[in-house]
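Notes for the one structure printed next.
What you see is the complex with one protein chain gone and the rest in place.
Coming up: chain A.
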Amino acid sequence: MLVILRDGRKLHGVLRSYDQFGECSDAKLQVEFTPVSQANLVLEDTVERIYHENAFAESWRGLYLIRGENVVLLGEIDLDQEDEIPLQQVDWNILEPYHKKEAETKKQREETKSHILYEKKGFCKEGGEGDGY
């Protein structure tokens, strides 16, 4: 499974279980409370992956319990197809500085963008904080 978090982290692991907040077995109740789908996840044998151009690196993370609100995307990985993608695996320590720099420029750009939107275009300041994906 691939999980992308709101802070931009990409985690690969085995989905062991999940729960579902906001959903209940009683059909009538469900109409009254609109389900907010916030599934907490348990990920086993998790690795964090970072990418830069045609390279990626992995770092072992282990067993995760993720709060549902922080999940952006959750998808199954086709391991056979993954082999066909020509990405080169490199050492984490080599790739990490590149990745950090990339994240930093992205953050800076988003900050400038939201600043302009707020100052000149009449957008409000709220929303989008902490979205690094």
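The rule we apply is simple: contacts are C-beta pairs under 8 Å (C-beta built on N, C-alpha and C of every residue); 3 or more make two chains touch, one makes a residue touch a chain; residues count from 1.
FYI, contacts and distances are computed from a predicted model.
Peer 1: Name the absent chain as its UniProt record does, using one of the following: "LSM complex subunit LSM4", "Trafficking protein particle complex subunit", "Rna polymerase ii core subunit" or "Exoribonuclease family protein".
Peer 2: The record for the missing subunit names the protein "LSM complex subunit LSM4".
Peer 1: Which chain A residues touch the hidden chain?
Peer 2: Looking at chain A, the ones touching the missing chain are residues 5-7, 16-19, 27-28, 30-31, 40-42, 44-45, 61-67, 69-70, 130.
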